[in-house]
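Here is subunit A:
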Amino acid sequence: MSVELAPFPVLAPLFLAAVLAALEHITNRHRILDLLSLATVAAVLVLDLLLLKRSFSGTVVYWFGAWTPMQGFPVGIAFVVDPVAALLALFAAFLTAMGFLYSWHRFKAVGTYYHTLMLLFLASMQGFCLTGDLFNMFVFFELMGVTAYALTGYKIEDSGPLEGALNFAVMNSIGGLMVLFGIGLLYGITGGLNLAWAGAFLEGKAGGATVAAAFVLLSLGFLVKGAIVPFHFWLPDAHAVAPTPASVLFSGIMVQLGLYAVARIYWVVFSDALDPAPLRLLLLSAGAATALLGAVMALLQRHLKRMLAFSTVSHSGMMLSGIALMDPSALAGTLLYLVGHGAVKGALFVCTGIILYHYNSVDEETLRGKCLPLKATGALFCLCGVALAGLPPFGTWAGKGVLEQSAGSLGYGWLPPLFLICSGITGGVVLRAGGSLFYGVGSANFLSSSAPSSGKYEEPEAFEEKGGTPRMMLLPLVLLVVVAVGAGALPQLQSSLAEGAARLADGKGYRATVLKGGAYAAAALPQPDRPGLAMGVAAALAAVAVAGFFFIPPDAVRPLRGLRRALEGPVALLRSLHSGYIGDYTAWFLAGAAVMTLFAIMSQ
Partner candidate 1 sequence: MDPLLTVAFVMVALAGGAVVAVRDPLEQSIVVGFFGLLLSLLFTLLQAPDVALSEMVVGAVAFPLMVLITVAKTRTGRRQ
Partner candidate 2 sequence: MNMLPFLVALWLLLVGLYGVSATKNSIHLVSSLFVAQSSGYLLLLSLGYLKGGTAPILDQVRVGSRPVDPVVQALTMTDIVVGAAVSALILACALQAFKKSGTLDPRRTPPMRG
């Protein structure tokens, strides 16, 4: 009997995390730790690739402790590896590898547990993607949280990271609590914790208030992680202060895993018990609001990492809108977008990491025109700006294209223009920053220069050496851009994801595979259409236009002066909403939670 691979993506990093923690005190350990952790991530990458390959020929179900269902009831914990789960696990491992490459040999990791925590974070993401058990999902959700809080507060010499970690920890714990309440309700109704079992139990039964509340409570927890308005406040506080490798992982995959969890529990557990129309409305409006607010807030920032964090909020909203359409082809587009966005956003965070490495600052105003020597980084930064907007052939273009096509065919014609605006703005602010940092274009801009968070001086996170940017920092940057292009340019990925999304959306098939052990019968799918180029080019042009708007000196043109005055009030209001105070965040959280729960219960 061949050894099953499914548990090893979790076990390998967990084991190495323990080993590395024991090695923390040996002398001259820097290279050993770097080498061992990178080797582990490489092993996980290979394992995930093999799992992905296997999952296409049939969903892999692995029962821990050989506790296969007893009298049809699952008493154990199962890993259920279908293509989407394996792909997200693979992408998480890839981004972790990029993080380790970036921190190679230079990262200030003296006497700390950086490598241990990164490996634990990797293991938790693997487990979260692969598991088919609700409580196990919660365990990995919390493990992910605990490691992420510690990584956020990594730079204890600054007070920003510590307060950011605190806000992050409190908000996510509240989210975790909601998940636990959801688990409680679901366990009370169905008596099981396995996703497939709960779904099979609810199938064909009338939903009712309890089931609806269970879905909303579970979603609330995961939407906190997914930074959906009004639960998004913690994200900019945390992502803007975390060390670069952690930011890459947070913005590239962790936030999106929250959305993935919503999609997973919806399709497997609730899709045949609840009326989809009100839920679609609920999630779609939350997603659209998030996309818009995130984009506008990104415009108002001068702190580069905070600006990128708000852009993550915006893109997370777009992805939730894609999931909220509750349609396999929209789901395929969302997944493709997730990969494209994660790679581009990761690359952008690596760029800011390089800027921070050279100048100990991430402030757009302070750094204006100072980054001219960083030619390669500057070019890639601006390229990532248009890529973020969705220029062909980046993955963002392909994903958004597929998403827009299916939104149009489902009768949501207003989504493509919304996406155009949001990606135009989020791409445009990156171009604005790139222009002013690397090419000295434009002058103090009237929206962001008054921002209270500047990032003028940041504690260095790496040992600096004389000379240019270390090659090991540029390598992940290049690799991320290559993956971002590959995600869009390869039609194979699109068709594989279409199959993966169809299987994720097939709740009945999933349940049958897990509970009855039958091989998954994949329906033959037509080759999906490639998305058109027009919308992508339009979004990239919009981004250039947004950036160009900010390069005009505001006092030179009369209408701009009026605009500036008119905007002062709304801008101040938006800024005061993001107060950085955890009490405010909790109040907003409960308000959102109350509205969503009440709406879901009344509409079912």
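Here is the rule we go by: contacts are C-beta pairs under 8 Å (C-beta built on N, C-alpha and C of every residue); 3 or more make two chains touch, one makes a residue touch a chain; residues count from 1.
Candidates were picked such that all candidates are chains of the complex that A comes from, given by their letters.
Keep in mind the model is a prediction, meaning the values are calculated, not measured.
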| request: Check each candidate in turn (1 or 2) and state which touches subunit A within the complex. | output: 2
| query | Given the complex with candidate 2, which residues does subunit A contribute to the contact? | reply | 135, 139, 142, 145-146, 149-150, 153, 156, 158-167, 169-170, 173-174, 176-177, 180-181, 183-184, 187-188, 193, 236-237, 240-241, 300, 303, 306, 451-453, 574-576, 578-584, 586-587, 590
